[in-house]
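Only one protein chain is missing from this complex, and each of the others stays in its spot.
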Amino acid sequence: METLLNVLNLVTVFESEEGAARVVDGVSIRVDRAEAVGLVGESGCGKSVTALSIMRLIPSPPGRIAAGSVLFEGRDLLTIPEKDMRKVRGNKISIVFQEPLTSLNPVFTCGEQVREAIALHQRLGRAASKAKAIEMLRLVRIPDPEKRYGSYPHQMSGGMRQRVMIAMALSCEPQLLIADEPTSALDVSVQGQIIELLGELQERMHMAVLLITHDLAVVAQMASRVIVMYAGVIVEESPVRSLFEATAHPYTEGLLASIAKLAHRGDRLSTIPGNVPDPFRLPPGCRFSDRCPKRFEKCPTAEPPLFDVSPDHRSRCWLCGG
Amino acid sequence: MEILKARGIRKYYRSSAGLSFGRGALVKAVDGIDLSLEKGTTMGLVGESGCGKSTLARVLIRLEEPTEGGILLGGVDFLALKGRELRTARRRIQMVFQDPYSSLDPRMSVGSTIAEGIRIHKLARGAAVKERVAGLLDRVGLSASAAAKYPHEFSGGQRQRIGIARSLAVEPEVLIADEPVSALDVSIRAQIINLLADLQADMGLTYLFIAHDLGIVEHVSDTVAVMYCGKIVEQAPTEDIFREPLHPYTQGLIASVPVADPSGAKARAAIPGDVPSPMNIPPGCAFNPRCPRVMDICRVEKPDLIPCGGERIVRCWLYH
Partner (left out) sequence: MNLKAPPQGLWSQGWSRFRTSRFGVAGAVIIVVLYLAAVFAPLLTPYDPIAQGDVPKMRFVAPCRDHPLGTDKFGRDVLARIIYGSRISLTIAFLAVAIAVVLGTLVGAAAGYCGGVVDAILMRIVDALLAIPRLFLLLTCVALFPGSMWLVVVLLGATGWMATARLVRAQVLSLRNLDYVKAAEALGAGGSAVIWRHLIPNTLTVIIVAATLRIGGIILTEASLSFLGLGVPPPTPSWGQMVFEGREALMGAWWLSTFPGIAIAVTVIGFNLLGDALKDAFEPRRFV
């Protein structure tokens, strides 16, 4: 499998009155061509900031990318000039966000916005880019695309808007699609449609997808490989089946156990006690140690590295090595 | 013992976003709902955006007045109350809100927020107020020192606990939980769900649990009601409805839920199309454009709720 994107030791820092928080603290991610990778974690773990860092969309005060490299097509995206980066964004690497209502410009029709995305990167005249835009709307299964071309965002439902976002993102046939919580703001019945759509498009366009979500069930549906983040670092990385069947990190175990699954009506849900740590006040040693049911003496003394549990399964836990 | 009984609740709005001059389009947010809550039980209310569940919650708690319908709270006509009687009756039914970031006044300390209900109803004075607040904080799993702090110092899950403490301060009998955990992280959701379960067991509370996460609804509820376009389309005891859903919408919803099991069935796009806007409800059965088992009569006539074995009721022509 050919590697498409290789993020190495990315560190992104946010400055505030209390100092600098390393919101992404040494994260390395590999995405192969046409592969679907899930990036999972709860709020504050740094997954969205990682995605924005790859796209160099971090707002520059208060954030900055402090270290690391993002290798794509033989170049380090963090070092190329901004005008070259603009040719990458929306063209080679696209991103779809969670809340389509605020990601779409309310003043322009949806069709216009898709057309603009196309015209920006491809040398097509107005008529040609409009035709392509309508094709894209059809591709994302928007019914009656010629008519919907002229609809405004507020006239469309959440599911439709998300499809428009996907159409915009895919209009230049990118090699990598980053989807940041693409279904979280949608209704259950629509979530299924969008997940199915993303899966189809990924296969059809031979495209890699980095799917960022807090929902392990969505990841189970779509991804072939999963990366779990906690408090700015990767804590587990594995093919999707092993993650669910041979979980190697207590945090992942806790997450899986606390999901209320259908057809499992029980007395109490299993929980992870405590809260996600404040990035300015990280616990000493392993970041998860103060909430971990399996902690032992070594855990608060030093942060574990990523150990190899099996050739493609790694876990940042002293129970796995050392 | 029936503690809350709502009959024929309708809430219609005139939308200002109308195309014609004068009156805007009629929005039928809640279109004829009957609800009955037994003391000490939990009813789960499931539905997607625009189905009217949040509007129903606000009407039941009288934050808004219904266009039509009646509400009996502990046998008393809730809608007829005014002034001081209404204020006292409000103690009996409280709400837990969805968004932990807007449900607490950022300028008030946590202690003041929790004490507000105590002060309004004069349930304690002076030092006794502080004691009560400390007791409530303890009950929801927070330390007494939280009282002096401000909401922004707490995480989402902790804020929800504070919100719950605020509701409990007036000693309610019914708690309407409007998506209480949707805005929280997965690992925190379980904590709050367990807390609510404990409180119900300790205090004999009755819950109306509104959510779109079917897994959670199944876990917490004794009966489940499914809402679509302002009406209840199916209602049954939890085991029954999940084991054998009757209404095509319920079946579709359950089938759409992605399962956290990579080798399991893939979530299908089980219900095509979009949820209709409440301004534009289809004629006949509201679900007919999306229904895989639609018949001719469905497009023309609205079905009624009919009993369908046991304690079930369904609103579907398939079962008439």
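Letters are used for the chains, namely A and B, taken in the order the chains are written, and counting of residues starts over at 1 for each.
Quick note on the criterion: a residue touches a chain if its C-beta (ideal position, glycine included) is under 8 Å from a C-beta of that chain, and two chains touch if they have at least 3 such contacts.
Keep in mind it's a predicted model, so treat the numbers as computed, not measured.
**Q** With the missing chain put back, one of B:73, B:95 or B:224 would touch it. Which one?
**A** Once the missing chain is taken into account, the touching residue is B:95.
**Q** Which residue, A:5, A:21 or A:114, contacts the hidden chain when the whole complex is considered?
**A** A:21
**Q** Which is it among A:43, A:69 or A:270 that touches the chain not included here?
**A** Final answer for the missing-chain contact: A:43.
**Q** In the full complex, which of B:43, B:104, B:233 or B:253 touches the chain missing from this view?
**A** Among B:43, B:104, B:233 or B:253, only B:104 touches the chain that is not shown.
**Q** Touching the missing chain, which residues of chain B?
**A** Given the touch definition above, chain B has residues 58, 61, 63, 86-88, 90-91, 94-95, 97-99, 102-108, 113, 116-117, 120-121, 149-150, 152-153, 155, 163, 166-167, 170 touching the missing chain.
Rule of thumb we're sticking to: only the chains that are shown with their structure count from here on.
**Q** Using Cα averages as centroids, what's the distance between chain A and chain B in whole Å?
**A** Spacing between the chain centres: roughly 31 Å.
**Q** Show which residues of chain B lie in contact with chain A when the two form their complex.
**A** My answer: residues 48-49, 155-158, 185-191, 193-194, 197, 212-216, 218-219, 238-239, 242, 252-264, 266-272, 274-275, 277.
**Q** For the complex, give me every residue of chain A touching chain B.
**A** On the chain A side, the touching residues are 42-43, 157-160, 187-193, 195-197, 214-218, 220-221, 240-241, 244, 254-256, 258-273, 275-276.
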